[in-house]
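What follows is chain A.
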Amino acid sequence: MNIIALFVSPLIALIAGMFFLGLSRKISARIQWRYGPPIYQPVIDVIRSFSQKSITHGKFFDFGIILSLSSSFVLILFLPIGKLCALTSGGLIAFLYLMLMGPFGIALSGAAAANPNSSIGISRKFLLALAYEVPLLLVLLTVMTHYHTISLVEIVNIQANSGWAFGSWALILPGIAYLLILPAILGMRPFEVVGAAQEISSGPIAEFGGKHLAFYTLQHALHVFVGIALFVDIFLGGWTFFGLLNPLAGTVWAVIFGIIIFLLKMTLVLFIGLFVNAVYPRFRIEQAMQYLWKWPTLISFVGLIIVVLTK
Partner candidate 1 sequence: MKKIISLILLFIICLGIVFCLQDIPFGAAKTKVGHYYIDNGREETGATNIVTSVVLNYRGFDTLGEVTILFLAAIGLGAVLATLKKKGKRQIEPASLILKTGCRFLFPLILLFGAYIFIHGHLTPGGGFQGGAIIASAFLLVYLGCRERKINEVANKITESIAGLVFIVMGLIGLTVGGHYFLSNFMPKGEINTLFSSGIIPIIYIAIGFKVGSELTGIIDNLMEKS
Partner candidate 2 sequence: MSLELLLIIAFSGAFLTYLSGKISSQLRDGVAVLISLGLVAIVSFLYNVQTETVFYQGFFGISLILRMNSLAWFFAIAIVSFTALCIIYSLSYMKDCERSNYYYFMMLLINASMLTIVLAGDLVTFFVAWEIMSWSTFLLISYNRNGALQAGIKYIVLSLIGSMCMLVGILSIYTSFGTVNIADVANHLTPSSVGYKLFLLIIFSITFGIKNAIMPLHTWLPDAYAESPSPFSAVLSGMLTRMGVFGFLLIMYVIVGMKTTLHLGRGFLSFNTILCWLGAITIVIPTFIAMLQNDAKKLLAWHGIGQGGYMIVGIAFGTSLGAAGGIFHTLNHATYIVLLFLSVGAIEYSTNGLRDLNSLGGLFKKMPIAFFGGLLGISGLIGVPLTNGFVSKWLIYKTLILGNAPFLAFAALLGTWGTVLSVYKFLHNLFLGQLPEEHKEIKKAPLTMQIPIVILSFTIILFGILPGLPLKVINSIIVAAGFQALDINIWGVTSETGTLNMLNIFAAIAVFGAIFWGIFKVARKSTPVDQYDNYAAGAAVPKNKYHYTVEYYAPFYRMGKPFLKDIFDMFYNRIAEAIGSICDSVRKIYTGYVGSYVMYIVLFIASLIFVQLTWSIF
Partner candidate 3 sequence: MEFLSNYIYYIGAFGLIFIGLFIILVKHNLIKVIIGIGILDTGVNLFLIAVGYISKGTAPIFSKAGLDANNMVDPVPQALVLTSIVIGVAILALALSLAIRLYKHYGTLDLRKIKEQRW
Partner candidate 4 sequence: MVNPILLIVVPLGLAFALPIVNLISKKIIKYIPVLAFLFNLILSLLLIPKVLEQTIIVKIGGFHPPFGINLFVGPVGILFSTLIALAGFLVSIYALSYIKEGPKEKYHILYLLLLTGATGVVLTGDMFNLFVFFEILCISSYALVAYLGNKAGIESSIKYLIQGSVGSSLLLLGIGLLYGQLGTLNMADIANQINSISSPSIFVPMIFIITGLGIEAAIFPLNAWLPDAHSSAPSSISAILSGIAIEVGLYAVIRVIFTIFNASSFLMFFVFLGVLTLLIGEMSAFSQKNIKRMLAYSSIGQIGLIMFAISLNTQLGISAGFFQMISHTLGKGLLFLSVGFLIYKTGSMKISSFEGIGKKMPITSLLFTIGAFSIVGLPPFAGFASKFMIIKAALTTGQLLFTVLIGVILLGTVIEGAYFFKVIQSIYFKGTTDIIKRDEAPLIALISMSIFVLLIIFIGVYPDFIARILNSAASEFINRIDYIRSVLG
């Protein structure tokens, strides 16, 4: 199983991630009464980027982006996609750290490019990350405390037995908080100030072109996938769907349907996440921080207190 997951789950993640990327562009466009690009547009972009020539600012410029992409793929291995999960070592904590490495690699690369716009973009990126990490950490800690484990797989398995976390009253507040910060995690509207194309030439990726840009797009797609999948895994029970798969237990089909259910849940979450926040105009970074440190943090904090007290 693990061996299969090792090969399959990156593939699923890549494809789904590209799909969500395209989908989100489409949804945003529709919300704004635009037609928008086709859903497969990111795939086209990647392929085209590979064929284009690029510039490099040195070995380290290349190293950063490769580090970013490969660590994003490693991250996928730690994520239960349906019933597939290649690596479990270290649990959610290791997962959190690996989540950090993708942006970190991009930041290194962007900084090596020595473009002031990249620097500004990275600074914003990290501040935004700090802003949403505060509620995110609280949310994850709540979940881990509630289930008394640090393993993602185990969290999903417990939910299979005892119902979705989002359904249990103790974890509903963290769930809401996660939804509120989801756009920030995904870097989508209204939190797109990091890569503001008009203002700082797309920020960190200002100097990226050709294969660098392609790598970045792939990484971004994975990042979007992870952000949503994490929610599904810890709040929506991953592959579980009200005992639907129980009859199939132990067969290959359970795995396949598990993945499908998982992806459907993800799509749903993407919609919700986008709709919840799409009405806001773009936040300035301070506004974003103030917002994220106010409501989502407060909600998740209350959630954590509830969980600790009811423990």
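What we mean here is this: contacts are C-beta pairs under 8 Å (C-beta built on N, C-alpha and C of every residue); 3 or more make two chains touch, one makes a residue touch a chain; residues count from 1.
As a selection rule, all candidates are chains of the complex that A comes from, given by their letters.
None of these values were measured; they are calculated from a predicted model.
Of the candidates listed (1, 2, 3 or 4), only one touches chain A in this complex, namely 2. Touching candidate 2 in their complex are the following residues of chain A: 50-58, 60, 62, 66-67, 69-71, 73-74, 77, 86-91, 93-94, 96-98, 100-101, 104, 107-108, 111-117, 119-120, 122-124, 126-127, 129-130, 133-134, 137-138, 141-142, 144-145, 148-151, 200-201, 206-207, 210-212, 214-215, 284-286, 289-290, 304, 307-308, 311.
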